[in-house]
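Step one of this worksheet: look at the structure below.
Complex shown without one protein chain; remaining protein chains in place.
Now for chain A:
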Amino acid sequence: MTTLVQTTRVAPAAPRRRPSRVTAGSVARVVGLALWLVLTLFPLYWVVVTSFKSPGSINRWPLEYWPSEPSIDNYTELFATSSFGTFIGNSLVVALVAGATATLIALLSAYVLARFEFRGKGAVLGAFLLTQMIPAFIALGPLYAMLADLGLVDTKPGLALVYVAMCIPFSTVMLRGFFENMPDALEEAAMIDGCSRLGALFRVLVPVMAPGIVAAFIFNFVNCWNELFLSVVLMNSDANKTIPAALNGFISTFNIAWGPMSAAAVLTVLPTMVLFALASRWIVEGLTAGSVKE
């Protein structure tokens, strides 16, 4: 943990406190930050407000910036006209299982890639990075055929398998950054004391870098929760659909019902926002570890 904390704390270039005075620069800074805050929050504000408007007042001029007759009709309609509860459950199961599995697998590969020099290491890293560069659609058709052969199309395990593969490369790179911040004396000491390498990894390193691992897991979870095209192609029954596949179904209709749609959007965004806010510090560190280092 110490190293993790250090890297974040060393950074703040908080210059010594100068007598604060109002300069053009500091005014511009405050105004700019305030403006960006408003611009960033506005879409969220708007979708929340829309979701709580009464169905009649959504499509009506003048627009209401605060619901004149607040109601939860959009939410009740969403659950009445679709199996949104089931979709949430499906998304939750798939994202939890796939996110956790990918984190565990990436933990092992990241450890090896951080600690050992070996032939082919560059190739492995390169192959992982390349997956981020290739448009995923090129694999959609064959992936469908492959899962069909395995009898896994339109099943949660099938989608989870694909998601695990999707999450591994990036979380490996992210976790590798965390491992490189750990002194290797840590597990060497444990191994001298008789731990196996796996034992040293899980008993000594994992507890120390738990925040980083949790961040990697949250990142994976959110990616699975948000993934669109694979879920649209692979999941088609209402019993197994995840949220993005369902939302895609909502917009394929000619007239989008913006009220229930907004309610669905709010419910979809809320959990991931909370998770990200909780782990943002470590996620930021993990994301930047690879490229910006001392």
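The working rule: a residue touches a chain if its C-beta (ideal position, glycine included) is under 8 Å from a C-beta of that chain, and two chains touch if they have at least 3 such contacts; residues count from 1.
Note that contacts and distances are computed from a predicted model.
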From "NADH-quinone oxidoreductase subunit N", "Peptidase", "Glutamyl-tRNA(Gln) amidotransferase subunit A" or "Sugar ABC transporter permease", the hidden chain's UniProt protein name | "Sugar ABC transporter permease"
Which is it among A:L37, A:A80, A:A148 or A:A239 that touches the chain not included here?
-> A:L37
Touching the hidden chain in the full complex, which residues of chain A are there? Just list them.
-> 11-15, 25, 29, 32-33, 36-37, 39-41, 43-44, 46-47, 50, 58-63, 105-106, 108-109, 111-118, 122, 124-129, 131-135, 137-143, 146, 161-162, 164-166, 168-170, 172-173, 176, 180, 184, 197, 222, 225-229, 244, 247-248, 251, 258, 261-262, 265, 268-269, 272-273, 275-277, 280, 283-285, 287-288, 290-294
